[in-house]
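Note that one protein chain is taken out, while the other chains of the complex remain in position.
Chain lettering (A, B and C) follows the sequence in which the chains are written, and residue indices restart at 1 in each chain.
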């Protein structure tokens, strides 16, 4: 058993037993049914090894982690023109804040807060039917994970569509400033559905490999994006990936990462590994409580912090 | 001539000739006298080499770069208790904003915005005379740079003391919430003076070495801080080091860094180098315009981005 | 000709000729077609006299003036329980600001900003079909003005329904906090339609009489609301009736009033008169430019200021 494998197994075992598990999100009713004791971890390293621990093969709702992949897609479609529609600075406010939008005339601060990800989805949608845009996003995920079995959990999407008043407020607000080009319901439909993609830690770690390896899938050698673009996506993950807990995550974990309210986190150790962790209980900033702790342990034991060994 | 040396000389030569030089800060009257054409660059690498280009031996006012060193000192004095007085999240607002303080009852968002650095200075001052606290800060800088000739520019300090109404507002505001323990004038006196420390790029690059090398001065082998603390200071520099342009700096340069309105930037390539650059003209976020561009070039050519080679 | 009649005619004549006419609102496309030279004024006094000048018999879109009447209706339905859903303080922000809603968890500051009026409409709608609620509002207006010919301009309502993204954002935002009870589209449908009621100055001045006369229609002697309620509605008109220009209106005119983006203003001289004025051009705060000036003249010449003769 490799060092990585043994570290991953250790962490999964320890996480299983911890009593502090955070609070499972209930603002999307369908997500509240998840088992709070679940914990999964998967690490895809540079040598092609995939180390798994715990419930690494249980699918969960990736939610906001999908924003990393829609950002990648949108940059591929319109390049740097994307930055006319969304900024790339930390927001200093919670994930669903609308205050910043009023101050900055409808331009979201970054592509990882909800408003920003809705604007990015609007770019992907542009000129297509919602069904087509959604198909493109899903196929991109399947391609990156090399796994055509990845699907969308329609019950979760429908649940959010019924109750997502805050996101509907954000979208209409941006529309009032002309930041969205498509009908609000179309854009939100695609957004709710790509957030409802269900994946396992194994699939997610595989899908993130291109970010760890200069834009290239190390298994196939195929380039997904240019090296500079991979670096820049990592930079945005580091500064903005955990909403108003981004500073804390950088301070404790020291890796670019993106969390979702389903309890998943995708983290990237540049040059070393793509990491997916999942534990449904969240902390006060809306990020996976045990997920963050597990990543802190992993980074320390593997010496992967980007801030110095 | 090493690759590093030749890259540094190239960049310095190119920067000298660029017509776009930003705007020299005039909010501290004394700083407005600086030659806008100055440009200096110094890089201290892991092997002990020091590569210099341009005006690397002209002293400039380090201003907010001093906040990196006062943070280091304060953490050495009170450890993690410091975080009861200041946060470590990006602010999403300009360097001298007071809005966030009202919302969060006088606790500054991070140690690198003005309010946060004033709170850190108050911790260092605690129980001492201003003169003693200031002496301790100055000696720490001299020790790190191994250069006892570093001094404070009293004219700059006096200029800020006469005109720093905004900082005086921030300090009194925090005092009203009990976040400052010392008399406001004492704390501000020390703050204005440590911001007025004058250093050359050469001295500053040497002073930053411990952050690039796991807390250790590579020349002497002496430990300044524990490796974890060095990593964490780097993390805060990455997320908060350039005020409301921190996301942009991470996106373009990909290194932890701290800028000052004097036009200097200290940047850290973990495991590789401590870098000081200086060009007085600022961009709209208050960070050195050419300094940032020079660092972007240096990082790309040396492959030093922390987000993937 | 009475003094009132002659003052009204004078003012109408003078207003016709002034070159400064403000800017006609274009955010609801249908409103942009109005003749900017129109000016109407009607005053219903305590003795039953109705003095009219200019285009006092041209109908215009009353827009936000309808909020005075929906507030009256909602108070009649649920009494002081209404104040659990909406405050009664000036907002210090523009009419369509969403910032205040985030700070105060979805409770609008007062019933005269858009968010507050939407919440009031939601109260009126409660348990009814939109068509029924709208019929009730319209019949109330017809009853107060004693004129069954008052109608809704469906083109204006449809225009706002297509373009009212900001109001849709406000409504969804409140819904996310549970402040709205009905489906957002139902509440907004009723809101857009009651704002699209078209009235003449003559009809509007008649409809406002109960507020000038302790809750009683002086022509019929019938009580519409208790005297205390009329006083309190007047108080809210004074402090909140002109959005972020309420202080200015109180300072210059000295009467309770409510403006609409259609260019109308209803003003109340307690004990003396109900006044309706209309001129489509708006000032920077979104209130009728000449309408306010005409009211300033009228108040001064009639000695009607509530702040002292």
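The working rule: contacts are C-beta pairs under 8 Å (C-beta built on N, C-alpha and C of every residue); 3 or more make two chains touch, one makes a residue touch a chain.
Quick caveat, the model's predicted, so the values are computed rather than measured.
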{"item": "In the full complex, displayed partners of the excluded chain", "value": "B, C"}
{"item": "Residue touching the undisplayed chain, where the options are C:66, C:110, C:182 or C:203", "value": "C:110"}
{"item": "Contacting the left-out chain in the complete assembly, out of C:29, C:183, C:218 or C:270", "value": "C:270"}
{"item": "Option touching the unshown chain, where C:59, C:208 or C:254 are the choices", "value": "C:254"}
{"item": "Missing-chain contacts mapped onto subunit B", "value": "97-99, 101-103, 165-166, 168-173, 175-176, 184"}
{"item": "Footprint left on subunit C by the chain that the document does not show", "value": "87-93, 100, 109-110, 211-214, 227, 230-232, 234-236, 238-240, 244-248, 250-251, 254, 256, 270-271, 305-309"}
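One rule holds in what follows: only the chains that are shown with their structure count from here on.
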{"item": "Starting at subunit B, fewest touch steps before arriving at subunit C", "value": "2"}
{"item": "Same or different residue numbers at the subunit A/subunit B copy interface, by half rule", "value": "same"}
{"item": "Maximum centroid distance from subunit C, chain identifier (CA atoms)", "value": "B"}
{"item": "Separation of subunit B from subunit C, taking each centre as the mean of its C-alpha atoms, in whole Å", "value": "56"}
{"item": "Subunit C, residues touching no fewer than two other chains", "value": "none"}
